[in-house]
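Of the protein chains in this complex, all but one are displayed in their positions.
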Amino acid sequence: MSTQKNMNLTLQVWRQKSKRDAGGFKTYQAKNISPDQSFLEMLDVVNEDLIAKGEEPIAFDHDCREGICGMCSLFINGAPHGGFPGTTTCQLHMRHFKDGDEITIEPWRAKPFPVLKDLIVDRTSFDRLVQAGGYISVNTGGAPDANAVPIPKKDADLAMDAASCIGCGACVAACPNASAMLFVSAKISQLRHLPQGEAERKKRALNMLNRADQEGFGSCRNHFECEAACPKDIPRRVMAEAYRDYIEASALREE
Amino acid sequence: MSGAIDITASDLKLESKAPTGPLAEKWSKHKFDLKLVNPANKRRYRVIVVGSGLAGASAASSLGELGYHVDCFCFQDSPRRAHSIAAQGGINAAKNYQNDGDSIFRLFYDTIKGGDFRAREANVHRLAECSVDIIDHCTALGVPFAREYGGQLANRSFGGAQVSRTFYARGQTGQQLLLGAYSSLSRMIELGRVKMHSRAEMLDLVLVDGHAKGIVTRDLVSGEIKAWAADAVVLATGGYGNVFYLSTNAQGCNVTATYRAYKRGAAFANPCFTQIHPTCIPVHGDQQSKLTLMSESLRNDGRIWVPKAKSDTRGAAQIPEAERDYYLERKYPSFGNLVPRDIASRAAKQVCDEGRGVGPGGLGVYLDFAKAISEKGKRDIEGKYGNLFDMYAKITAEDPYATPMRIYPAVHYTMGGLWVDYNLMSNVPGLFVLGEANFSDHGANRLGASALMQGLSDGYFVIPYTVGGYLAGEKPGKAGVDHAAFGEVVSTVKSRSHKLLSIQGNKSPRQFHRALGQIMWERCGMARNAAGLEKAVTDIRALRAEFWENVKVLGDGSAVNTSLEMAGRVADFLEFGEIMCVDAWHRQESCGGHFREEFQTEEGEARRDDDGFAYVAAWMHRGDGKVPSLAKEPLSFENVKLSQRSYK
Partner (left out) sequence: MSDGERVVRGALPVGRLVGDFLGSSVGAKVIMALTGVVLWSFLIGHLVGNLQIFQAPDAINGYAVFLHTVGHGAALWLVRAALLGCLLAHIAMGMRLTALNRAARPIAYAKKKRLRTTPAALWMAASGVLLFMFLAFHLAHFTIGLVDPSSFGLKDAEGQMDVYKMVWIAFKNPVVVVTYVVAQFFVLSHLMHGTASLWQSIGVNHGVWTPVLSGVGKAIALFIFVGNLAIPVVILIAWGKP
């Protein structure tokens, strides 16, 4: 339990009625916020106040509230999820703020993430990136015994490091160029470290990265803002691996 | 049945359709007996899958692979978000890689016994059989399970099991399995076999001539209410733990899909069987929206205690050893802190009810690692539980290495669900129910690492066969959305949505939800009694009446409207909560997650009544405001001997 006293905060929140609406910032007061509340619980309180006043509550995406589903977003004070290491918005507690603070809350900004309402953006472009090849093509039934192909622990661990991506989009939001490179590469990296993923390794990189271009994501210029913003600490290594596979597949004309 | 709640018997005959013959051969025999759909004909059939968690995603992708035309729906922005993703511990499988005596029969037996003998034998055995295929398939899909240095899969013992049969991927097993299923689903979407509908919430089921032939959804972006026709409907919409308002479930988890199916004639089985998990982080204040679970592996090294004296306000460090009550070690000397989930949870409630709880509101007990740290060293504890300690510190701002953790039980999983037969088909023909949404495999209590197993078994290995068995007897495209039945349901859904928006009362949906949660937790939580449940039914009815007069939903239905979404879900919880209480009231025994204070041994342990209650209680809707009628499926145990659990 925090010993800090409850606080009052000023919020600058992006409000936008629909995809077509221009939108703009509105100022709200968040009153008597406990330092033990999560950021989203703080917004819940603000919303209850708004409903009481007859104003429509602020729409934002959220679901599991334990940092794993990847649904929560929010660009808080200039950084995705508030910019605290290894933390999603739902895991961000109000004790990181002080009484009287002003907090700016914006939606993710990227062309492939259009705002649907207020702070909610459409991230189906991420789904389409995975659809382009983020899988191993195997039908249910008939798989060999799971221990038939030994996988060195190191490789399994490298795959798992990349696999922990929650698909929240913080990488795109943080990137000065709105590139989805870290997201795409995390999947490419996970599957390339497993023998099961080898058969489609090059085609996967080719298809997924080409799809990222088509969806209108920007291009990576090695700022590594994504790496800093990633709530799951996915390392930049995965992107180099993806470049390697892509170069093999395209420039060396292997796919 | 007599008493304050008037329960009538339903004339519905529940046929389990479990095949005859030896237990181990039932599933093979049944698979052979099921009719097949000609490969060329498959694409003429449409199947709707609602939900994209482990069960839904695996079902949708497997059906797509077979060639059916699948429409998959989820209310989240992406199928990858479903709450299966939050499971930490692992997935059981009877691989016996450790050579420690595991077998399909042992997993079957443990699951039946762990479920306190309230599950169907044939289903549970099939689950144990399929468990081994799940691990093979998921590995082939690229799920990065933990490995030993030699490259073989690692296993651990979980939830007090006597064998090491749990496979895991760090503390994110649910996430990895779900992303595996999501990747298959994505492949099917790319190939055009599955059409994905994200941000679409199922609000009703459509029946044509008594068969499930479609659903009605609300597009959560445009607000459009739309009908979808198919030849079969598969519900994989998860559990109803959020009826308690505070639970470890995701915010969006709700009962609407299964409850709407119930109102259309599907039987709801054992709704009172809910699981309370003992190691959650306690409530910090009124504005809390959810409870966070910590893996119960913490109990391997942590010691649970409370002060001996009531209302002891001293800090943990100031309470001398002699004034601490290590109550689990005291009451259960042989299992100590490792007693099953339900027992540990109830014991915590008991000491808190006595006024000996710690932390805000006295709702917490200590989980102390001081002894383990002094004996094994901080490094060892850090190695085992480092990530959990970090998570605890992040949420509470307390250092669990220095001061004991505070924990309290929280609602975690619901064993009850729509009644299904051996084919996972409900009593409504064409309506299949998978995963946590059905009632089938866990009886009155679920063992750790079994939920993931069930979801994937249902989706990958059961439904692809059994849906075919049903469709083979159906002509494809029997009814399209232009059929009158669809129009009727659409207008019912529209008018309900309109009603919610037009009340314009004074209370937000969240306020009602919180009030309902309090009633449920108080009266239908860890311990229940007849009087309390009767009171709960009365209170819920009053709250429901107030809701329909005083709820305040702003905005309109033709755009994103998170309040409207919540209001619809809360409205269904307000009806469903009553059925849970009725079920809990009627089941005059204690078993698994259902503890009736009137039915306990002298030592305070659960007393099961196998003569009176060895059946599945399936509730049938009789009309709004009426107590549902009860249909019973008797459970017979031919392969296991019923025994009383003892952890002394």
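By letter and in written order, the chains are A and B; residue numbering begins at 1 in each of them.
Methods note: contacts are C-beta pairs under 8 Å (C-beta built on N, C-alpha and C of every residue); 3 or more make two chains touch, one makes a residue touch a chain.
All values derive from a computational prediction rather than experimental measurement.
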{"item": "Chain not shown: contacting residue from A:65, A:93 or A:211", "value": "A:211"}
{"item": "Residue touching the undisplayed chain, where the options are A:101, A:122 or A:227", "value": "A:227"}
{"item": "Residue touching the undisplayed chain, where the options are A:9, A:132, A:165 or A:234", "value": "A:132"}
{"item": "Footprint left on chain A by the chain that the document does not show", "value": "12, 14, 25, 75, 77-79, 83, 104, 106, 109-112, 132-133, 137, 174, 176-179, 203, 206-214, 216-225, 227-229, 236-237, 239-247, 249-251, 253, 255"}
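FYI, only the chains that are shown with their structure count from here on.
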{"item": "Between chain B and chain A, distance of the C-alpha-averaged centres to the nearest whole Å", "value": "27"}
{"item": "Touch list for chain B against partner chain A, complex", "value": "58, 61-62, 65, 76-83, 85-86, 95, 97, 133, 135-142, 144-153, 169-170, 172, 175-176, 179, 182-184, 186-187, 189-190, 196, 198, 221, 248, 250-252, 284-285, 287-290, 292-293, 359-360, 394-398, 460-461, 464, 508, 510-511, 552, 554-555, 559-560, 562-563"}
{"item": "Sites on chain A touched by chain B in the complex", "value": "1-2, 17-18, 34-38, 40-41, 44-45, 47-48, 51-52, 54-57, 59, 61-66, 68-71, 87, 91, 93, 95, 116-118, 120, 122-124, 126-127, 130-132, 134-141, 143-147, 150-153, 156-157, 159-160, 163-164, 166-167, 190-191, 193-194, 196-197"}
